[in-house]
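Of the protein chains in this complex, one is absent; all others appear in place.
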Amino acid sequence: MTNALEITDLRKSFGPAQIINGVNLTIPRGERHAVIGPNGAGKSTLFNLVSGLFAPSSGSVRLNGEEIGGMKPFLINRRGLSRSFQVSNIFAKMTVRENVRCGVLHSLGQGYSFWRNIGSQRDVQEKTSAVLEHCGLIDKANTPAALLPYADQRALEIAITIAGGAEVILLDEPTAGMSHSETDRAVALIEKATEGKTLIIVEHDMGVVFNLADRISVLVYGEIVATGTPEQIRNDPKVREAYLGEDVEDAA
Amino acid sequence: MTDMTQDYADLAPSASAKFYGRILPILLFALLVVVIPFLGPSRTMYSLLNVMAINIVFALSYNMLLGRCGLLSFGHAVYYGLGGYCAVHAMTFIEAGTSPFWANFPVFGLPLVGFAGGALAGAIIGWPSCRRAGTPFAMISLGVAELIAAAGFMFLSFFGGEMGVSGDRMNGPQLFGLSMGPVEDVYWFMAFWVVAGLLGMYAFTRTPLGKLSEATRDNPQRVQFIGYDPTRVRYLVFIAAGAFAGMAGGMSAVNYEIFTPEAVSLIPSGFVLIMAYVGGIGYFVGPVLGAVLLTFMQSMLSDYTEAWLLYLGVLFISIVMFAPGGLAGIVFGLAHTARHGETGTVLKRWGGQAAGIGLALAGLIVLVEVSTRWSNGYGEVFEPFGLHLTFTNPLTWVLIVVPFAAGVAILRRLSREEDPA
Partner (left out) sequence: METIVFSLLNGVIYGLLLFMLSSGLTLIFSMMGVLNFAHASFYMLGAYFAYTVTDATSYWFALIFAPILVGLVGAGVEKWGLRRVHANGHVAELLFTFGLAYLIDEVIKIVYGRNAVDYRVPEALDFPLFTLYGAQYPAYRIFMLLVAVAMLVALWVLLKKTRAGLIIQAALTHPHMVGHLGHNVPMIFMTVFGVGCALAGLAGVIGGNYLVTDPFMAAYMGPIVFVVVVIGGMGSLEGAFVASILLGLLQTFAVSVDASFADLFGWIGLSSATEVGRITIAQLAPMLPYLLLVLILFIRPRGLMGEREL
């Protein structure tokens, strides 16, 4: 069985600044993998390289065995990798339902069609309402996205990400800025939504990380210093060093 | 019935909401269009209505770009003009009748030729233009418009030079018993195509591509991460907008029976932008309102004052600054407050605003009218209501400054009350 994602010696520099410095990471299918690290370690840049927002300076990214490094984002998405964003990145003037519906379109083979009435595509409507139901947004389906409360915008962010039914899901700090109860709700949503899929998550809340992840990678200054089960990471001296011992122990 | 379909039924607007929100307005519009001739409009009114029909289709096509896709174009008349030229050439082919295809082509169908011509032009020109969005797209559209306008005086066989290309609409097979000669016949032709264009463009907003176009307007980056190429979306929308603009050009070709290179210049491009924006680019009906109002202003106001373009500029800037939702935004906003606000206070505020705008406008009009007559130097004097307002008459300046200052003061006070911060 091929791995869902294989990153080999990935590098990215902006001018003289090396942000990603030879990352190697293999994620088998169905794994829930968390990437942690101090601020500025390059976590978001790593996501941007994998999802196609940036082209790598060198190295390779393989999705289900196929090289995707440097591909355009929409082509990567069509191959089954979908991502969310750290700041809500939604279609602000459209309603929640229309947001999710746009996310559903390509996976149902709607293409760029201009000869079909979107309202009478039964499969589109059904999948849209299923995703809305799933993400607890069904009551707010007809609210314009810009008017949603923050936590619901984050939920919508996830809803758009999973709407296309991608097998590999990348979530960038999905619980950032949420209260405790909101975080619990979001974690439940993430667990449910990524059932049987491959999940890669960047997260600062160690409680969430140790709860959710099968394996964890620690990224420091653009390099992965450790990868392992939550147990191994907790006891890794290098990780303690990077975090000055505090966060990891608190979480444990 | 499963739970899923239950949810779906709850989600989508109900059948009656759909009827009142979508079908009824279009039916009413079609009904209005059919009823008008029975009210016995004058010939002038008929001509005005015909131009309105052209402008409605043109402005709606423009809004497919600006309002629905976030693309600001300064050269949309290129597609209107090229479509119109194709139609006018087709008209001469029909007249010549040498080829069997054109000999059997009714003049009534010429907007289709314009449609095809506009789409083709959009497909060719859109290819380099749509690689960029935002400000670069706006500048490219301007450059392309200048290029085509300059070409208009160079390629005589297609553009006909300064004389343009003219045809005769009373040839070829008749459709619906319309000879296309009298202005009443042309009205029915316009009525058919304006409803067809409106329906077509409304239907477009309901398709997957139409929705993707809105998504691209809101957030082109995210569109990439749901599996679509925003450049491709823009390109396809651009072609569609070009096609409908070409259709308006085809209608215009039948109406005027002539096309000149003026039609592809920056002037009609600017005019369609103003029509759509003044009407309200955030609403489907916005451009319709804008087209009706501005066509009316163009033909009526220009009889009364030579400064009508100045008033148009003032109207446009005021809308940009104070009412970005345009006329449609104002209308829907008023309806909303009337439904939800306290009627007394709402009425008071509207009265205040209307008075403020009216006063400021009165001062401005006096200034502009006195100035135009003074600058012409024919010794003509602005004489409203028997007054004799010359440039040196102190009363003139009182009538300019006092209403203007009073109007602005009222408006400022109202906006402070509304928004104490």
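Here the chain labels run A and B in written order, and each chain numbers its own residues starting at 1.
Operating definition for what follows: contacts are C-beta pairs under 8 Å (C-beta built on N, C-alpha and C of every residue); 3 or more make two chains touch, one makes a residue touch a chain.
What you are looking at is a predicted structure, and each value in this text was computed from that prediction instead of being measured.
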Check: shown chains touched by the absent chain are B
Sole touch to the unshown chain from B:Phe316, B:Phe332, B:Trp350 or B:Trp397: residue B:Phe316
From B:Ala96, B:Met139 or B:Leu175, the answer for touching the chain not displayed is B:Met139
Only one of B:Met64, B:Ile226, B:Ala307 or B:Leu399 touches the unshown chain, namely B:Ala307
Given B:Ala96, B:Ala151, B:Ala338 or B:Leu387, the correct residue touching the omitted chain is B:Ala151
Where chain B meets the chain that is not shown, the residues are 70, 72, 74, 128, 131-132, 134-136, 138-140, 142-144, 146-147, 150-151, 154-157, 266, 270, 273-274, 277, 307, 309-310, 312-314, 316-317, 320-321, 324, 368, 371-372, 375-376
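To be clear about the criterion, only the chains that are shown with their structure count from here on.
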Cα centroid separation, chain A vs chain B, in Å, comes to 43
As the complex stands, chain B meets chain A at residues 4-5, 7-8, 11-12, 203-204, 206-212, 214-215, 217-219, 221-229, 232-233, 236, 240
Note: in the complex, chain A contacts chain B through residues 51-53, 72-74, 77-78, 82-83, 85, 89-94, 97-98, 101-103, 105-107, 110-119, 121, 125-126, 128-130, 132-133, 138, 141-142, 160-161, 163-164
